[in-house]
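Only one protein chain is missing; all other protein chains are in place.
Letters are used for the chains, namely A and B, taken in the order the chains are written, and counting of residues starts over at 1 for each.
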Amino acid sequence: MHGLDWAAAHDLSVDAVRRKTCLQWGAVVATLCGAPAYAADARRIVSVGGALTEIVFALQADADLVGVDTTSLYPASAQALPSVGYARALSVEGILALAPTHVIATEDAGPPAVLRQLTSAGISVAVLAANHRFEGLIERIRRVGALTGRGAQATALQQAVQQAWTRAREPIARRRAPSVRVLFVLAHAPHQMLVAGSNTSAHAMLEYVGASNAIRRFSGYKPLTPEAVIAAQPDLVLLTDQGLKAAGGVAGILRLPGLGQTKAGRNRRVISLEAMFLLGFGPRLPAALSALDAAMEQAMRA
Amino acid sequence: MKALAAPLLVGGLLLGVAIAVQCGAVPVTVGDWLGVFGLGGTGADAATGGAYVLWSIRIPRALFSVLVGASIGMAGALTQGLFRNPLADPGLLGVSAGAACAAALTIVVFAGLPVSIPLSWRLWLLPAAAFGGALGVCFSLDCIARWITPGSIAGLLLTGVALNAVAAAVIGLCTYLATDEQLRSLSFWTLGSLAGANWVLVVLLACLLLLAWWRVHPWVHAMNALALGASVAAQVGVDVRQLRSQVIVLVAVLAGFSVAWCGMIGFIGLIAPHLVRVWVGADQRQVVPLSMLMGGLLLLVADTLARTTAIPAEIPVGIFTALLGGPCFLLLLRGARGRMG
Partner (left out) sequence: MLMQTLAHPTVLQLDAAGIRLGTKSFGPFSLHISVGERIAVLGPSGAGKSTLLKLMACECQPATGRIWFNGHLFAAWRLADLSRYRAMLPQSSDVAFGLQTDLVIGLGRVARTHDTGLSDIVRASATLAHAGHLLERRFDTLSGGEQARIQLARVFAQLWDAREGLILVDEPLAALDPGLQFDLLDSLDAYAAARGHAVVAILHDINQAVQGFGRLLLVKNGQLVADLPSSAEVVSALESLYGIALRCVCDQQGGLVIAPLRKTVRRPT
């Protein structure tokens, strides 16, 4: 691909493109001079965001990965890669030390100044948000495929994911039973709990699984109040595995004030799934949907 | 020994900068240094090479930390001279919190307004808001400091605690109301970070500091008179009201701009002037300029530690200044216990 077209497609500044071209020429010259150099189109990718790392692995581009962030835990081999730290507090030198050519990041990546510095260093920085939609996942797969040069694998993955999604959604769409009211709790510590309103990834997952978010009156994650919990009348409480542990297990959740007055509290219906699996909007999304559906069904029957 | 203070601090700064630019995640070689000065080597244009890191990241960051430290040090020395109090500091008194609070309000409230602001203005909107917040807090402090018992250290610090609490509450409210994207910008303010350093900011801040020094240096001797008390200062011919308002504006500019560009970095404004006073005495004609040098040196050390202790991650520099400054503050309190009241 011609340098400038590629830049236009990826919103790079012309300056950065010039630098990249210099790098490529410099590398060519260096190769000719016998110095060790990377091949002109070799990719070194830093992935910031567990879901994006999963996509890279799914496209079999993991050989190009040189660094991941702290949320990239799946597959297990991702944890063996060098870490660039927490997504929201990246260090520019920490990333530059890995000499990447591309940085693929979720919308969480920051601080913005570091992303700007990486761009002006000539590294292609692509921020891929899923916007809590399945279509966002498809788009992410397409873009990661383009960035990693694995277009064919991306198309295949898109088809596979689409089929799995359709299969997972089918029983849900057929269901006639009234939707279950679910309360999603985001917990960092026993006394720091937020609930998910609309416009969150948790809300999106609940809609996909045919449940209804017990909290509809606000958007984003907001702190829990006992009256709001009672008014919401959830049938079921959903958390991430990490959050459940932080809140002190099922017993800890059931102790929350107000929960005892709800069906979820009285029937002890608390379920959890792993955080990145449930909310990452990565390639395991269809599997996550099925797992969530199964967990909910089991809890409601018990 | 006193006469050596300035040359020693300048020497320390130069040495510090030289060491700081050598440390970091990316290894840097002699060839890279040559490249920076265009004398061959790998060439400064090769992105991700050591020379690029040196020129575009490390040197601006080291210089920026020195300049930010200098402006915080100067703001601290001026605040202490203004309030006649060695325990005054823009952070403790709530000035930095006021600046951060104004910035937080701007991020959350302005984003919701239907007014479209051109991008170039938006870059200056936050520093302007932070400056406004800092100015508001400074003026409130000055008014309050005049009707509580004059010279009461405890009263002034308690006022600062109250203002800090109010600002923190407003920031908390903004956090509650913020969307995810706004939250990401907001979380930046609570712990300082010098990661955004680039040459434009370095040049801007250098000009600002020079301007501030040019404004303040005719008044530093008059600020000594403030130590005698407001009424005696007026008797010896100092226009206290005018001096106060000018110094307040300057402190607000310095504190506001440093918060706007780096978030809240505490304790340097308290410790730098104190160390200088222990070394050379309390004459403001020496304390103000030397506090700039000392503040620059302290922040350079803190930032270098923050950058290099947990490679590849970066610890926010505010943690290091608190770790350094907290115990120093406790020692200061112990020394001042006879004079509290």
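The definition used in the following text is that contacts are C-beta pairs under 8 Å (C-beta built on N, C-alpha and C of every residue); 3 or more make two chains touch, one makes a residue touch a chain.
It should be emphasised that the depicted structure is a prediction, and the values quoted were computed from it without experimental measurement.
A.B. asks: With touch defined as in the header, list the contact partners of the absent chain among those displayed.
C.D. replies: Per the contact definition above, the missing chain touches B.
A.B. asks: Give the residue, chosen from B:A225, B:V251 or B:A272, that touches the chain omitted from the document.
C.D. replies: Considering the complete complex, B:A225 is the one touching the chain left out.
A.B. asks: Can you say which of B:L105, B:A128 or B:A234 touches the chain missing from this structure?
C.D. replies: Final answer for the missing-chain contact: B:A234.
A.B. asks: Footprint of the hidden chain on chain B, which residues?
C.D. replies: For chain B, the residues touching the absent chain are 84-86, 151, 221-222, 224-225, 227-229, 231-232, 234-239, 277, 281-283, 339.
Keep this in mind: only the chains that are shown with their structure count from here on.
A.B. asks: Starting from the mean Cα coordinates of chain A and chain B, work out the distance between those two points in Å.
C.D. replies: 37
A.B. asks: Note which residues of chain B are touching chain A in the complex, please.
C.D. replies: The touching residues are 24-27, 43, 45-48, 52-53, 56-58, 176, 179-181, 184-185, 187-188, 193, 195-196, 198, 307, 311-314, 316.
A.B. asks: Quick one: in the complex, what on chain A touches chain B?
C.D. replies: Touch list, chain A to chain B: 19-20, 22-23, 26, 67, 82-86, 88-97, 99-100, 107-108, 110-114, 117, 120-123, 219-220, 222-223.
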